[in-house]
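In this view, the complex is presented without one of its protein chains, the others remaining in place.
By letter and in written order, the chains are A and B; residue numbering begins at 1 in each of them.
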Amino acid sequence: AQTTLILGEAGPNRGARAEATQAFADDVAARTNGDLTIDIQWGGALFKADAALQGVSDGVADLGTIIGVYFPQEMVAYDIADLPLLNNDSWVGMRATDELMRTDPTITENLAAQDLVYLGTFTTSAVNIGCKGTTIRTVDDVSGLKVRGVGAYGDVFRDLGANMVAMPIYDAYQGLDTGLLDCSQGYSYAVAALKQQEVMTSYTILNWGQVGALGIFMNKFAYDALTPEQQTALNEAGVGMADTLGELINADNDAAVQTMKDAGVEVIELDAAERDKLVERGKPYIDAWVEQATAAGLDGAGMLASYRELLDKYTAERDAQGYPWTR
Amino acid sequence: MLHRIERLLLDLACCAVVALGLLITVSVLLRVTVNSGVPDTIVMVRELMVVAIVLPLAAATTARAHIVVEFLSNRLPLRAQGWLVVFGGLFGLFALSPLLYAGWNEVAHNIGSGSYYVGQLNLPKWPGRVLFLIGMSFCWLRLLLLVIGDIRTLRAGGVPALSETTSSTFAEEDRS
């Protein structure tokens, strides 16, 4: 019989991630010949981002976008994708995360215990930093600046002597404009989408890492109630999300950097030696994650090793064959 | 007894407003003067908001501060209006019940799982939920007692208080 599933999404229906979500829904419908359709509720109409896990696990929506950073305890396995590991390639990050989440049976069990099933992953893409009235050329430049940062990346900025100012990314425009912020951690496409180039004077491309623990999860009861064919369709469409979003986000990021340059923002690539200092500074947070995952009954060290291998595997695939959409 | 608990809850809520005001003020002053701040200000303010808003619900109910639209019911006889007040209270008891039940589930879930907020202090998620449950429970209890009292008044031939007593009455009452 024809089934309509509800997908709760806290973000708007615009931007690369929304396009990838819509493409996922269309893909599922196509693969099941319209047997399985997905009705997306945008903008947190059903639940906000910090209630998404409970919302999906309780069945408020059948599917939902869950952002790992809001659920450090419950999503400890997924949070591996947020670690400041050296990898700034969106597509590589997504495919590695996706394969780990899909193939590690302990993760599947851990999610099942919360009535959740993993379906597919997104990324916010590479983490960079934009500033007004100041320029980050070396790691030491961060010291004493008022910075809006997120996750372990923000922790590293704090360790480097930045004064962290907490505010939502949407307020960063005004924060930079008035001087409340010197710098804001962000992603290239988001800088352009929020027009931050109007108030930034410099943008430093860190070539460091990304925030990748956000993806689509499904309520386990709703998933189990589907036919095996429908489940396969959902999973295959989930794998495809990485390729869809990878292409979209790379194009958006390149265009955004061009927009910044056109607006007179100085765009700098952080020197590799300086970048390595950042990676070094991030290590304690990676160790902390391993400890936390181990405490949660997962093989933290083993997962980290597999994840690093997967990053290498997809980096090699990209280097050999290029991205899927250019093949 | 319940009245004293309500006043205690209300005073705790006042403390929460003072605390969140001070917390924000101090973090601004630290930022402006010594380029520093208070860790996890946002998480703490959010938890204090729950205290400030949910704990006074019982006192707000006592003060009959829940807003109603009166222009149609005003044309009815006083006793009929009294029964509508009772009906509104009963509907409120019904409307708040799922929140109590869900609040209980949330507390059990969050204490059991050890959930916490990401931040420098990794503060636990359960205190806000527990306070939510406490505030809602006393509000529900107070509403129940109001409904019972109003029914008694009506059956004895009287008319219950129709419109709200102002919230300042509550504050003044304590002074005398």
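One rule holds in what follows: a contact is a pair of C-beta atoms (placed from the backbone, for glycine too) under 8 Å apart; a residue touches a chain by one contact, two chains touch by 3 or more.
Following the convention adopted for this analysis, contacts and distances are computed from a predicted model.
From the set "Rhodocoxin", "FAD:protein FMN transferase", "2-oxoisovalerate dehydrogenase subunit alpha" or "TRAP transporter large permease protein", the protein name that UniProt assigns to the chain left out of the figure is "TRAP transporter large permease protein". Of the listed residues B:A52, B:V118 or B:I134, the one in contact with the hidden chain in the full complex is B:A52. Checked against the full complex, the one of B:I5, B:I42, B:L141 or B:L154 touching the unshown chain is B:I42. The chain not shown here is touched by just one of B:L2, B:L78 or B:A95, and that residue is B:A95.
The chain not shown here touches chain B at positions 10-11, 13-14, 17-18, 20-25, 27-28, 32, 42, 45-50, 52-57, 59-60, 63, 65-74, 81, 84-85, 87-88, 91-92, 94-96, 98-99, 101-103, 105-106, 128-129, 132, 163-168, 170-172, 174-175. Touching residues on chain A toward the chain that is not drawn are 6, 12-15, 39, 41-48, 50-51, 54-55, 58-60, 167, 170-171, 173-175, 178-180, 193-195, 198.
Following the convention adopted for this analysis, only the chains that are shown with their structure count from here on.
In whole angstrom, the spacing between the mean C-alpha positions of chain A and chain B is 37. Within the complex formed with chain A, the chain B residues making contact are 31, 35-37, 41-42, 106, 109, 113-118, 122. Every residue of chain A that touches chain B in the complex is listed here, in rising order: 54, 69-74, 144, 146, 151, 163-166.
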